[in-house]
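Of the protein chains in this complex, one is absent; all others appear in place.
And then chain A:
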Amino acid sequence: MASMMQPQIILLKEGTDTSQGKAQLLSNINAVTAVGDVVRTTLGPRGMDKLIHDDKGSVTISNDGATIMKLLDIVHPAAKILVDIAKSQDSEVRKSSWILDLFSVDDFVGDGTTTVVLLAAEFLKEAKPFVEDGVHSQNLIRSYRTASTLAIEKVKELAVSIEGKSVEEKKGLLAKCAATTLSSKLIGGEKEFFATMVVDAVMAIGDDDRLNLIGIKKVPGGNMRDSFLVDGVAFKKTFSYAGFEQQPKKFDNPKILLLNIELELKSEKENAEIRLSDPSQYQSIVDAEWNIIYDKLDKCVESGAKVVLSRLAIGDLATQYFADRDIFCAGRVAEQDLNRVAAATGGTVQTSVLGTCEIFEEKQVGGERFNIFSGCPSGRTATIVLRGGADQFIEEAERSLHDAIMIVRRAVKNSTVVPGGGAIDVIPRQLCDNAGFDATDVLNKLRQKHAMQSGEGASYGVDINTGGIADSFANFVWEPAVVKINAINAATEAACLILSVDETVKNPKSESAQGDAAAGAMGRGRGGGRGRGMRRR
């Protein structure tokens, strides 16, 4: 249809930036490598933290790969893919990020984010010379896929099952996994302390999938050793009215009533208006209103409950009424906390089913007073109360514990572990670099061990403490197998994805958020629309 005489066809809107071919591919690789460099130093027990200011001026100090990637606010389309894999490794983000369907959705792990990013960046770096030499990127992709399958098989082979061990033994093993994760974090110095806590918390909720049953409460002040685990629920004292201090603050085996109503003297209907013609009727209206609230309060008391919690306000009248009858009450309890109480004590919100627990107590924790329910019958919740010297500190500790919790859950579910401390080239190298050792030297030693015929050297990794190599397995540097598998998988997929792109079309800025638009164009527009480049599994 195009005749020679016709002018150039304008396909795209003016201002659209297109680049294509090998140059584009290399440029993408470079961008990814640059991002990989940012998180590089956070790897391993001697990894460093990043301090990032965001646009709003708030600041985060973190060691967690996913957190850093999220905060970096990356706009480069190829580099953004890296952010997405980091997110996919971290279960926090289950949103419909388009990349998710690339990886089997079940395999969210919550840890190893840094590893994934680093691996992907390294895969691409290795691919670069081949691309420059003119190897077709599809060939590279195919070989990478094969390699990753091999690697995963190897990992599976190495994996040791912890199935069938006694509960005590299992707990110990899980704690080792948690400690490995925590060792790279700020709270690494107290890793044993926190690892046990995390394992206990995870064991407490059992097979339940609802992670929000593990509550993490942050109380600034104190030092991290003052953190503790409650086998039940704990939440901060809510806003209270006069009379609250006259209520008893400790009960043994109390019945717990959970409500979702306001216990306050107020007008029953917002827009109702009462017209009185006879002033003597006045008192009856007033009495009627009081009766409504007293009726409610009486029912609460009659139920035999000793602790009354409500998601909505409990007013001063009710507070004093309960105080008179030796009942503890708390209004405006956050919904999550209330749900947790319900799960723990076996009660249900707003029914005649009352919950119970062994001990209820209001306790001082640092500068705050906490309501603590412990010894709950159904025992399906746990609350970790974190203490620490600074707000930033506690924030980071929370993120670290999140990672550890995820790891332990993975290990519980899949019950196989592999030795940590480095399995693929780039990881031990970076571990050494971060720890200040001679990377080449250590790596050669490691290689030699791994090459041994007997296969007994397969679990050797970098020994951070002495600068040599050591049997990671014997030193309890363990990671759940599924984490490693997922990391290799995700990194390979990301690398292949980037390798398969040979053209970027970037629309001019006008559209919504620039970053989203760019990512969208990358994903759907290119891969799906034109039918080349991206392959979905």
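Rule of thumb we're sticking to: a contact is a pair of C-beta atoms (placed from the backbone, for glycine too) under 8 Å apart; a residue touches a chain by one contact, two chains touch by 3 or more; residues count from 1.
The rule we apply is simple: contacts and distances are computed from a predicted model.
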"GATB amidotransferase", "Serine/threonine-protein phosphatase PGAM5, mitochondrial", "Response regulatory domain-containing protein" or "T-complex protein 1 subunit epsilon" - which is the UniProt name of the missing chain: "T-complex protein 1 subunit epsilon"
Contacting the left-out chain in the complete assembly, out of A:66, A:85 or A:224: A:224
Among A:172, A:243 or A:375, the residue in touch with the chain that has been omitted: A:243
Residue among A:320, A:350 or A:378 that touches the chain left out of view: A:320
Touch residues of chain A, complete complex, unshown partner: 19, 23, 26-27, 30-31, 34-35, 38, 41, 45-53, 55, 57, 59, 61, 63, 72-76, 79, 186, 189, 220-226, 241-246, 265-269, 271-280, 282-283, 285-286, 288-290, 316-317, 320-321, 323-324, 364, 366-367, 388-393, 396, 434-436, 465-466, 514-515
